[in-house]
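Contents: one structure, followed by commentary.
With one protein chain removed, the remaining protein chains of the complex are shown where they sit.
Note that the chains are named A, B and C in the order they appear, and that numbering of residues resets to 1 at the start of each chain.
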Amino acid sequence: MINKCINPKTVEEALDILESNGKDVKLIAGGTDLVIDLRNNKIDKNILMNISKLKELRFITIDENEITIGSGTKFIEIIENQHIKEKIVGLWKACKSVGSPQIRNMGTIGGNICNGSMAADSVPPLLALDATALIIGKNKTRSVPLRELYLDKGKVDIADDEILYAIKFHRLREKESISFEKLGLRKALAIARISCSIYINLENNSIKDIKIATGALGKYPQRENHIEKRLVNKKVDEIILKDIAEEMSKHVSKRLKGRSSRSFKSIAIKGIFAEAYKSAIKGANDESHKSHNK
Amino acid sequence: MKPLNIVGSRVIRVDGKAKVKGEAIYPQDIYLDGMLYGKTIRSTKVHAMIEVDTKKAETVEGVVKILTYKDVTGENHHGVVFKDHEVFCSKKVRRIGDPIAFVIANSERVAKKAAEMIEIKYKELPAVFNPIDAMKEDSIKIHGDSNIIYHYKCRKGNVNEGFEKSHVIVEREYKTSMVEHAFLQPEAGVSYIDEEGKICVCASTQYPHFDQIEVAEALGLKLENVKIMNPAVGGAFGGREDITLQIHLALATMVTKKPVKVVYTREESFHAHSKRHPIIMKYKTGADKNGKLLSMEVNLIGDTGSYASWAINVMRKAGIHATGPYEIPNVKIDSYAVYTNNPFCGAMRGFGATQTPIGSEQQMDIIANELGIDPIQIRLINGFKVGSETSNGQVLSESVPLKRCIEEVKNRMFKE
Amino acid sequence: MNHISLTINKKMYSIDVEEDVRLIDLLRDQLFLTGTKEGCGEGECGACTVIMDGRVVNSCLVMAFQAEGSNITTIEGMSDKDELHPIQKAFLDKGAVQCGFCTPGMVLSAKSLLDKNENPTREEIREGISGNLCRCTGYNKIVDAIELASKEIREEKKE
Partner (left out) sequence: MKKRGKGIAATFYGTGYGNGFPDVSKAVAEVDHDGNVNIYVCATEVGQGAKTIIIQMVAEILGLGMNDIHLISEDTSQTLDTGTAAASRQTYNTGNAVKKAVEVLKSKLLEKAKEHLKLPSLLGLEVKDKVIYLKTFPKKRVCFKDLIEEKISVEETFTAQTVQMDEETGQGAPYWPYTFSCYGVEVEVDTETGIIEVIKGVCAQDVGRAINPELIEGQIDGGFSMGLGYGIMEKLNCKDGEIKNNKFSKYLIPTALDMPELEKIIVEDPESSAPFGAKGIGEPVILPAAPAILNAIYDAIGVRFYEIPVTPDKVLSEINREI
């Protein structure tokens, strides 16, 4: 039962409270999932601390090499960022596919990550971008690759006295792109049944680097290293997409053994993966096209 | 006839202005002085004998009264056709969601807390969920000594002769699912005693005068001592025909002499009202080589769940409409309504006639396909017109513009 | 108990709220602004939509204490007395209202959409109201209404 609510004015104040009382505190950002849990008595802490108003957590900075997004940044703010819309297309599409306008106006990227949901929309593109999570506590900071942040279903590697501060990934250059595809059961307000995001870096028409991440196909969103290995350093023209998709399907089928969704997801991933792959390749080539024109 | 001025024109709806301004009052929008709050305790088991202990819950500060079947002053029952629902289950529950008790407290918070402290001992009974199993003689019974509530029979001409003459016979089985009305406004209501001493219930309902009878009977009051008021209703689609909270509220006010309010959550709403019958439909249709329908045999099994609600009327309507809007000289239809321990099914938009076209209209396309006839053509060949006779032998004497409807769609969508 | 200050429909409020109170509970149960409806309690139906600091949110998913310092518009703040907002008028003219329970939320989503995009396509309108469920109208007449309102508002601005 929550018996105390706190609106800290600064991150520092929030960290002080966490340091002294962390194990009793539940952080609330956008609240789009947490408020439901609160109503259903699923939260066993008794202090609720609101971090959605902390301006220090709400930012998007783009420097020469890196993009950093504050954890309190709302999906709508990411969607409205012109650079992300044009260059980090997969992340943009993922944020745009979250729930509904109302949810995107409240929900934050940090909340999406910390919730640990298998179907979190923004996480596969961040994984494919090999993003790093910046975590802070009173007098401490650390960075963890996002792919190592997930410990189990609904559980992330952030301690009671810490806050996810921001998420960071490198800027995309020429011949690099990121895509995102999602399968939901309706066109809005849809939880991902499957999502797939692919980062690709082309060089001389071969795949110099590729990172594939999927959502809703396991305990939490994850990288698909097996498939990445099959594709890296391959000539684009020599890749038989159908075969790769088939392999992906086999992996998924193995992973979902015993689940009722197995037969559907293991077939549907083929189409979703192929779409994501094609649009990543297209994106990487489009970028070069653009810079040629300049 | 005189030219019409207002009839036929796009007059703005009279309740519209209040609705766009957010001023329309739905029952949950009513707040009265000194109002108490109610919370319904419902069965969590599908089929069980129950014992209810409210003592611990009664000690919660702020609890005014906890109602159970013992507090029902009139008949402990209601139902649109059969009185097979209990206001509060006395000995037995037949589905998940059956109301067992009703906490009345001075706040919603307290009511909720006390509700969790009511102790219900369940002695579980075997249950049946598949209507085909439930039809068998040796099935466990939900009410009385048979689970088959109703059997509609239609016999016209001779179906066997019709099939013998048929060039093509298509036989298929179809299934529809149980669905929810999903009206946007969850059930809510407020009750109070007016200056004349009448028990008044404000609730969203489709039929206030029927609710009045049900409430009066359950409370043991004269009809004129009960008043039902129907403020704005947030959609219904058949889901507000059976009683949900009306009797609970009226009883709560009668016992406490105070205004009482209850608002269901969406989750409770799913459990509180009826559903659309899922129907298993076996179709056998025969036609000559020109596509003229000659014979049809249909078997419909509707799962009405744990209470009858409108089962008889729904499965009757399903049977009557099973042919689709087509002339067929030989028809045999059997339509059954069957009890199971599933959520109870009743009225929902289309009332049996929504389910059957899933079968009958696909049969038409399959036959057309087998005969190499255009799907539109086969409908025009067989479609009802003025003078047509239905499977019930009813003559359609006027206003039968089916073919015009088909032509309109053809001209707008299927013109090559 | 928390003490919060916020602005609702241009009026300042300073009010005590319990820890478990959501914004929708504050609006309805404490301030009797009952035009904001609760249809699902989980941010799916959008009947509880209000505009908070310029953007639509589900008031069932915001804890009241989180609204500290916020500026909120509810359906009651859409029109002055008898003068309807062009969106409300268009909803009437185009038959976009049936049972009315989703209507306040729809109107606010429409307002938020048109505030940012004064000439949306029909697809953009659908997108703009995609967080508001309606079981009666099949949405088409709501889209018609918002399209009409957009036109009216643009013409009003020209004048």
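FYI, contacts are C-beta pairs under 8 Å (C-beta built on N, C-alpha and C of every residue); 3 or more make two chains touch, one makes a residue touch a chain.
These numbers were taken from a predicted model, which means no experiment stands behind them.
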**Request:** Sort by label and list the shown chains the missing chain touches.
**Result:** A, B, C
**Absent-chain contact - pick from C:G35, C:G77, C:G95 or C:P120** = C:G95
**Complete:** Contact with the hidden chain, among A:V11, A:L183 or A:I281, goes to A:L183
**Prompt:** On subunit A, what residues meet the omitted chain?
**Reply:** 183, 185-191, 193, 261, 263-264, 267-268, 270-272, 274-275
**Fill in**
Touch rule applied to subunit B and the missing chain gives residues 4-15, 46-47, 95-96, 127, 129, 152-156, 172-180, 182, 198, 205-210, 212, 224, 226-238, 240-241, 266-267, 270-271, 275, 313, 316-317, 319-321, 324-325, 333, 340-343, 347, 349-351, 353-354, 357-358, 360-362, 365-366, 375-376, 379, 383-384, 391-394, 396, 398-402, 404-406, 408-410, 412-414
**Message:** Residue by residue, what part of subunit C touches the chain that was omitted?
**Reply:** 39-40, 42, 44-45, 94-95, 98-100, 122, 125-127, 129-130, 132-143
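Convention: only the chains that are shown with their structure count from here on.
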**Fill in**
Among line, ring, star, complete and other, the chain touch graph is line
**Request:** Compare the CA centroid of subunit A with every other chain's and tell me the farthest one.
**Result:** B
**Item:** Length of the line joining the C-alpha centres of subunit B and subunit C, rounded to whole Å
**Value:** 32
**Intercentroid distance (Cα basis), subunit B paired with subunit A, Å** = 44
**Prompt:** Mind pulling the subunit C residues that touch 2 or more other chains?
**Reply:** 20, 41-42, 133
**Request:** Among the residues of subunit A, pick out those that touch two or more other chains and give their numbers.
**Result:** none
**Contact footprint of subunit C on subunit A as seen in their complex** = 1-5, 7, 28, 30-32, 35-36, 38-39, 48, 50, 52-53, 76, 99-103, 105-106, 187-189
**Item:** In the complex with subunit B, residue positions of subunit C that touch it
**Value:** 20, 28-29, 32, 34-42, 45, 47, 74-76, 78-79, 84, 88, 91-93, 95, 97-104, 107, 133-136
**Prompt:** Can you list the subunit B residues touching subunit C in their complex?
**Reply:** 10, 12-13, 15-26, 28-29, 31, 109, 181-186, 232-237, 265-266
